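Missing here is one protein chain; the remaining ones are kept as they sit in the complex.
Each chain gets a letter, A, B and C, in the order it is written, and its residues are counted from 1.
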Amino acid sequence: MQPGTLPCPLRGIIPPMVTPLVARDELDHAGLERLVEHVLAGGVHGLFLLGTTGEGPSLGYRLRCELIERVCRQVEGRVPVLVGVTDTAFTESVTLAEHAADEGAAAVVLSAPYYFPAGQPELAEYVESIVPELPLPVFLYNMPSHTKLTFEPDTLRRAIALPGVVGMKDSSGDMDYFRRVAALLKGRPDFSLLMGPEAMLADAMRLGAHGGVCGGANLVPGLFVELHEALCQNDARRIEPLQAKVVQLGAALYTIGQYGSSIIKGLKCALSCLGICNDLPAEPFRPFGQEKREQVRRVLRELDIATLIGRPS
Amino acid sequence: MQPGTLPCPLRGIIPPMVTPLVARDELDHAGLERLVEHVLAGGVHGLFLLGTTGEGPSLGYRLRCELIERVCRQVEGRVPVLVGVTDTAFTESVTLAEHAADEGAAAVVLSAPYYFPAGQPELAEYVESIVPELPLPVFLYNMPSHTKLTFEPDTLRRAIALPGVVGMKDSSGDMDYFRRVAALLKGRPDFSLLMGPEAMLADAMRLGAHGGVCGGANLVPGLFVELHEALCQNDARRIEPLQAKVVQLGAALYTIGQYGSSIIKGLKCALSCLGICNDLPAEPFRPFGQEKREQVRRVLRELDIATLIGRPS
Amino acid sequence: MQPGTLPCPLRGIIPPMVTPLVARDELDHAGLERLVEHVLAGGVHGLFLLGTTGEGPSLGYRLRCELIERVCRQVEGRVPVLVGVTDTAFTESVTLAEHAADEGAAAVVLSAPYYFPAGQPELAEYVESIVPELPLPVFLYNMPSHTKLTFEPDTLRRAIALPGVVGMKDSSGDMDYFRRVAALLKGRPDFSLLMGPEAMLADAMRLGAHGGVCGGANLVPGLFVELHEALCQNDARRIEPLQAKVVQLGAALYTIGQYGSSIIKGLKCALSCLGICNDLPAEPFRPFGQEKREQVRRVLRELDIATLIGRPS
Partner (left out) sequence: MQPGTLPCPLRGIIPPMVTPLVARDELDHAGLERLVEHVLAGGVHGLFLLGTTGEGPSLGYRLRCELIERVCRQVEGRVPVLVGVTDTAFTESVTLAEHAADEGAAAVVLSAPYYFPAGQPELAEYVESIVPELPLPVFLYNMPSHTKLTFEPDTLRRAIALPGVVGMKDSSGDMDYFRRVAALLKGRPDFSLLMGPEAMLADAMRLGAHGGVCGGANLVPGLFVELHEALCQNDARRIEPLQAKVVQLGAALYTIGQYGSSIIKGLKCALSCLGICNDLPAEPFRPFGQEKREQVRRVLRELDIATLIGRPS
């Protein structure tokens, strides 16, 4: 495989990488290096930078560019790097995509512009306008809880017909919606369908998805890689205990904080407890205090986390 | 087990029974009888009448009372019968609960009053006011997509402390919420936690749920009963293929219609294709037309539905 | 004018009457009588029973019927009585409408069934099914905050084409929506367009509305009747100070409580302070406590409420 080459369709586990920070607007360089090696060692099939878990929209552009550059250089084509370029400003999305292409990223990920609540025809026209301007293959990203806009089936039909659109990630958390999308994509074996919420990876693959963009794979990449393999092989005996572990991880770790930020804060705190990277989130979020940090530590012990991290042998 | 006796906690598969109609405000008597025997033959652990899938709020009170009476008499205590009494009018809920008690139902199911958007303290006070007036044990029912109100953790804490509140069904479809509820209920082994959306049954049981109120169990009760058993026994080899079938059923059947009504209409149409009962939904819904009915027939053939219906041996 | 005759179009102020209660499921008979005379003395052009302000959906059916009967008999055709028949159950709406017709009501008011989130075609079909079954002229009622459903322009176009649909009340509080509705109704001078939120009455009439269903007219009917007259006469010097009083009333009275119930509770409490009727709301709401009741008293004094009550001379 060439550096940065994108399989068609992309399959597997592509962690939405958290962005390690030491201070506002300042990357945790050493932590970032360790994190990249940590997830690659788990056998993941790609990296997704600057997504929701990566707090992309909360980061300044200079830092986003620095992150792309550092990660692409470190990865050196071992897996494809996908870069989130969703923005409210058309030109900023294009500029970021060009930067990603220059640094050797394999694809970009694009959601709806998230300030103005657009109508579906406006969303479809937007995608039709911007995709030809993007220098890399495009994954659509359905994330209505944050963008206020769903890619409705008719819009999706128009979007996936565009040359350059090679996949879709659905983070709606809505199985009814995902079923319809999977049905709509049945005739497109070359098109990569990826699930966002990690607890839904198994069901998504039963519906035809090719893999998942699992936040938890930042922490325990091997667990998700193994689950993906077991699902590909339809190996019932392995699927069940692995899925149980995925569910336990979420139950234990993601309920420590409150609000929508509990997943990101829980993951960053856990990575920090493991000595991998700093736990500082970008504003408007703040790191867990001491009490919650203790809870995270306890969870890591109880789940025997070390056994879940590595690549399946 | 005595007629109508309620296990503590209630475990297993409790289908939210569809309500067979021959015309507006007129039960399909023969269909209803067949449907009850159909699901009981599948080995279910209870029946839930007048829920969302049962179109309870769309039915007139006379018909609701007739349904309770007929089903309770037919079931004759073989399994506990739960009756939905959610209403916007306090007194109508109480009257319906009294009727259910008179007919031998085992419990009632109560969601938030669904017209006025109440605040959480108002919801908590409402539950505290009505529970003592209800002559049967109460299951709370979290259904924010229809009631506009979630039982937030603090409200739930107050509600589950009431004598008489013995269980909860969550139909939010939100795994983050369910995780928090499961955590909150850890110290209550007597309290029954049930999952609504059927594709989430397995993950819910991994989080401590006792069973599911699975719409699909109207059609293929044995499939869900078997999955429940496999989950109780933690039998990985059986769980996986059964869960795969649950997912396939949803993907094939529930995507035929549009809007929120597609599950109810799909189930009623499938039951009608199997000769069990009529497919007429209550207003504001209408039955599938000929073309969609053909799609349902095809799905039933492809899923080899007959093999999924019966009680696991 | 004949008893109960409905002008075409209906114009003026039609208070959405609060429902005086002495206990759960028990009308405040004397208070109800005083309230009816109070608002009629203010010169209102109709009465709307069992709307949102009337807590219709929170009341048992027996009480709803008793209310209709008592008010129709007391009013004796002095003004048309409109009755809210919105329900989640088709047959209950029809039964209530028949009762209203028997008692001499002039029209019924119908919103979307408010449990199942229907699609727009389903809503349109529902209206087309039920209107022919209703024995009285029908006002549509747009109330998306409570029903989860807006009458979108295409649905509205179908609905207003039905014989029997004579008017519409919009309580969306969304001026953009109201503008579109007003534009859509331009060619229908016989069709009555009424505004819900009282602060928007003046702007609504500037856009072509015929009047308002003003909650505050329970308390100070004369103020709204006078404002309506001034708007009809385009009498700038009178409009301005009257509108200012309407705004002050809302600012002072409706901000005392919290949540969506603050308007109903504020109105009932104020009527109780004036000795007109009891302040008990129906569940899930509770009356104001002593402290808030004192605030209401203060507001009534400061607004010099007595001067706003009566009919303009």
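Basically, contacts are C-beta pairs under 8 Å (C-beta built on N, C-alpha and C of every residue); 3 or more make two chains touch, one makes a residue touch a chain.
In this text, all values refer to a predicted model and were calculated from it rather than measured experimentally.
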Which displayed chains the unshown chain touches: A, C
Which residue of C:A183, C:C232 or C:A306 touches the chain not shown here: C:A183
Sole residue of C:R206, C:R298 or C:R311 that reaches the chain not shown, by the stated touch rule: C:R206
Contacting the left-out chain in the complete assembly, out of A:T5, A:T91 or A:Q233: A:T91
Chain A residues touching the omitted chain (full complex): 24-25, 52, 55, 57-61, 63, 88-92, 95, 112-119, 122-123, 125-126, 129-130, 145-148, 258-261, 282-286
Residue numbers in chain C that touch the chain omitted from display: 173-176, 179-180, 182-183, 197, 199-200, 202-203, 206-207, 234, 236-241, 243-244, 247-248, 250-251, 254-255, 262
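Operating definition for what follows: only the chains that are shown with their structure count from here on.
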Graph class of chain-chain contacts, one of line, ring, star, complete, other: line
Centre-of-Cα separation between chain C and chain B, whole angstrom: 36
Residue list for chain B, restricted to those that touch at least two other chains: none
